[in-house]
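Omission of a single protein chain aside, the complex is shown with its protein chains in their original locations.
On to subunit A.
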Amino acid sequence: SEAKAGRADLIFLIRFRHGCLLRNQRCILAYLYDRLLRIRALRWEYGSVLPSTVQFHMSAEEVEWFNRYKKSLATYMRSVGGEEGLDLTQDMKPPKSLYIEVRCLRDYGEFEIDDGTTILLKKNSQHFLPRWKCEQLIRQGVLEHILS
């Protein structure tokens, strides 16, 4: 019956099926791309080591992509700003002081600062610490920045 129906009908069917395939392809690509955008945001908002709960949900290719992005970013940061490079992920908001007041939100354990002393970070303890050491812990939700 296909032979009797003639070519015009087949063209229609082919276009229909092709349209559906393209639609599926578009949806999949947009989804995967959006995931990559979120993973990229994680590098800036959370840090270079992702928590295991997040990594659990990433595919192997996404982990690979994240590692390569991290490396690209690190190479770039090293090339900018002279000898030691410039950490662009620090000081995302303009700093007002060298030391800040922080409160611990959950038990973290021991934390060593530059002059060699260790601080025990227990839940609800408050400390006055250098900004650059705490920034990552604040972003990860371990510490809370308190404004005076």
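Definition applied: contacts are C-beta pairs under 8 Å (C-beta built on N, C-alpha and C of every residue); 3 or more make two chains touch, one makes a residue touch a chain; residues count from 1.
Just so we're on the same page, contacts and distances are computed from a predicted model.
Considering only "DNA replication complex GINS protein PSF3", "Immediate early response 2", "K Homology domain-containing protein" or "ESCRT-II complex subunit VPS25", the record for the omitted chain gives "DNA replication complex GINS protein PSF3", by its UniProt protein name. Where subunit A meets the omitted chain, the residues involved are 5, 8-9, 12-13, 15-16, 18-20, 22-23, 26-27, 29-31, 33-34, 37-38, 40-46, 51, 53-54, 56-57, 92-96, 100, 134-135, 138-141, 144-145, 147.
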